[in-house]
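Here the complex is missing one protein chain, while the rest keep their positions.
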Amino acid sequence: MAASSQSDAGLRVSLEVEIPSDVAFIERVVDLVRHSCSELSFNSHQLALNVPVALSEALSNAILRGNLEDPAKRVLVRARVDDSRLVLEIADEGVRFDIDAKTRDATDPDNLEREDGRGLFLMRALMDHVERFDAGPVGTLGNVVRLTLARG
Amino acid sequence: MAASSQSDAGLRVSLEVEIPSDVAFIERVVDLVRHSCSELSFNSHQLALNVPVALSEALSNAILRGNLEDPAKRVLVRARVDDSRLVLEIADEGVRFDIDAKTRDATDPDNLEREDGRGLFLMRALMDHVERFDAGPVGTLGNVVRLTLARG
Amino acid sequence: MSFSIKKEGEIVVVDVEGQLIVGNRQELKQKVLDELERGEKKFLIDFAQTGYIDSSGLGVLVSLSKKIREQGGELRLANLNDDLKTLFELTKLDTLFQISDTRDRALSSF
Partner (left out) sequence: MSFSIKKEGEIVVVDVEGQLIVGNRQELKQKVLDELERGEKKFLIDFAQTGYIDSSGLGVLVSLSKKIREQGGELRLANLNDDLKTLFELTKLDTLFQISDTRDRALSSF
């Protein structure tokens, strides 16, 4: 394709996806974000591993831990991609949480045989930055988890 | 995939793509928009014909007719897709034009052997609605062409 | 997207792979005009591997068809899928071109 021999400079994509609190939507959101990154020539490992896994983790946390699968609550995903990086923001409507306190070292021998608790660990391992901030002012609900990945 | 047996109700995608005034970017923008529509189960003809052709026309008009390929000018594409329809807005920074006056009937025998002038005609043939409005207040530059297509 | 050209007997066959749009139509035009200049007269454009065509791509086909006719040659098209057929019908260009369902039929129709 002429497109791939073309520089990416100046192409900027931003994507907003709103879904119900239902894990069945995760795969489609991942597809959409991954497709945007592929148009900006992110490398194959980033497209097959870092982006899909980290985003899936953030989405299932938002749906299951944040919104507790409440059908009245929604998850909003914002992805901005340009020729230097991907910035993902996953917003839920749930109770705030302390991301550092909740992150477990999955490689600790005590945790190795646990079934759960690898989500935040993997996000941090697969992304350059993982941040959490409040979605709204004091007293309101909602977490935003922001994942940043430099194009490799 | 579990995804395709799943209802689309409640999934909403909005995409913003900014490109330089260079026709080499058209194919990638079309791919991105088309991919969003495919996640929302638009039908195969809409994905292979209506969406790509109408959007390509609007993009090349914005780049070639609107921005006159001026490298300082940009084209902004906004796509909103949900389970009922696609709304596309293509914004340039060029001189305003009268879309009705400029639309030619491509099937008129006088026009049949012309090389150009089928763009607006095809947009209208392939989309449910085609509108043009001013990008900013009186005295400023810029056209927005809005294309709407109900999911088939 | 790319265009590959080969000869089948005395017919020049062009395969359009991917899109035929404003970004690459000049390349198709130039390739066909080069062959015309070399004295070729019979042209078949095969769309079996084509995605979508925009109005500028249609425009190039119209203009090539005119130039080929002016040199006493012929242009035929083959393998338009349903969506491409619709595109030709919407613009009535199906009345301007000789269109065959298959490449073989197109080749034997010259």
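Here the chain labels run A, B and C in written order, and each chain numbers its own residues starting at 1.
The rule we apply is simple: a residue touches a chain if its C-beta (ideal position, glycine included) is under 8 Å from a C-beta of that chain, and two chains touch if they have at least 3 such contacts.
Remember, it's a predicted structure, so these values are computed and weren't measured experimentally.
Novice: Consider the whole complex, including the chain that is not shown, and state which of A:Val13, A:Val77, A:Ile90 or A:Leu122 touches that chain.
Specialist: Spelled out, the listed residue whose C-beta touches the missing chain is A:Leu122.
Novice: Out of A:Leu49, A:Leu68, A:Val95 or A:Ala150, which is the one that touches the chain we can't see?
Specialist: A:Leu49
Novice: What residue numbers in chain A mark contact with the hidden partner chain?
Specialist: 23-24, 26-27, 30, 45, 48-49, 52-53, 56-57, 60, 64, 106-107, 112-119, 121-122, 125-126
What we mean here is this: only the chains that are shown with their structure count from here on.
Novice: Through how few touching steps can chain B be joined to chain C?
Specialist: Graph distance in the chain contact network comes out at 1.
Novice: Which chain's C-alpha centroid is most distant from that of chain B?
Specialist: Greatest centre separation from chain B goes to chain A.
Novice: Whole-Å distance, chain B centre to chain C centre, using C-alpha means?
Specialist: 26
Novice: Report the inter-chain centroid distance for chain A and chain C in whole angstrom, where each centroid is the mean of the CA atoms.
Specialist: 46
Novice: What are the residues of chain C that contact at least two other chains?
Specialist: Answer for chain C, listing residues that touch two or more other chains: 1, 23.
Novice: Two or more other chains in contact with one residue: find those residues in chain B.
Specialist: Residues 24, 27 of chain B touch two or more partner chains.
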